[in-house]
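All protein chains but one are shown in place.
And now, chain A:
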Amino acid sequence: MAYKILQKQELIPGQTSLLVIDAPQIASKAKPGNFVILRIDEKGERVPLTIADKDPEAGTITIVFLVVGKSSAQLNALQQGDEILDVCGPLGKPTHIEKHDTVICVGGGTGIAAMHHIAKGHHEAGNHVVAIIGARSKDLLLFECELDGFCPEVLVATDDGSVGHKGFVTDLLQKRLEEDKSVGEVVAIGPVPMMEAVARVTKPFGVKTTVSLNSIMVDGIGMCGACRCTVGGETKFACVDGPEFDGQKVDFNELKARLWQFRDQEQESMEHYKKECTCGKH
């Protein structure tokens, strides 16, 4: 059975897209924090992507992805009505949602999409959710409206100051934590350096900090160990023990090194794809 793309939206042309996929069984089970592993075609690799939203009634899940290499470029070449060969999920432990007065959800880049589903979960549990989102510039910002729909506050930072605060999400977070003592948890999803920076900012405040690790995965069901990371000195498997962990305990340097493992081959794959691809965009 293949999985049909019901809707495609290029959020940032050529760079970030959103797909709504027909996957009723996954939609009925998906919780915030879960991800899927998909394979575009027979020869594709297994690509993990966060479930950014779901609609159990319509039987759909939404994914948002950044074009970084061959597989994501190939995924981005698909259009509404096309099919994806495999979609497996929902995988990973769902977000652990507790009752707090205030929860700050920090999202960076494509991570905002993943953060959105988690923020929604916290909102539905009755928490006051402050969203802090950031990107390099205004046109790279995602999901601002969607977050506005349920977050009482959406704070924006851009590197170039084209909208909101000029600077990093961590500046806004720092300020907020200094002023607001009701914050029970900070959730951060985005590029590894951003999550690392968030953990550094929250540390002196002693606030619970959750980060979502995008380690390299193969099977996503705990059988390969590719996704292992060190958390609090112990080896954990991001796909079955996570992907969310306590940001204060994660060995980010190791995570970064492991994310680079296949760089040469990823480049080779991309070169190969550019030669063969006929979509005209590459």
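In this section, a residue touches a chain if its C-beta (ideal position, glycine included) is under 8 Å from a C-beta of that chain, and two chains touch if they have at least 3 such contacts; residues count from 1.
Assume contacts and distances are computed from a predicted model.
K.L.:
Among "Ascorbate-specific PTS system EIIC component", "Sugar ABC transporter permease", "NADPH-dependent glutamate synthase" or "Aromatic ring-hydroxylating dioxygenase subunit alpha", go ahead and choose the protein name stored in UniProt for the chain not displayed.
P.N.:
For the chain missing from the view, the UniProt record says "NADPH-dependent glutamate synthase".
K.L.:
Of the residues A:15, A:162 or A:269, I need the one that contacts the missing chain.
P.N.:
A:269
K.L.:
Could you tell which one of A:126, A:149 or A:222 touches the chain left off the display?
P.N.:
Once the missing chain is taken into account, the touching residue is A:222.
K.L.:
Out of A:52, A:88, A:130 or A:189, point to the residue that touches the absent chain in the complete complex.
P.N.:
A:88
K.L.:
If the hidden chain were put back, which residues of chain A would touch it?
P.N.:
Residues of chain A in contact with the hidden chain: 1, 25-26, 29, 39, 43-46, 70-71, 85-91, 218-219, 221-226, 228-230, 235, 237, 240, 253-254, 257-258, 260-262, 265-266, 268-269, 272.
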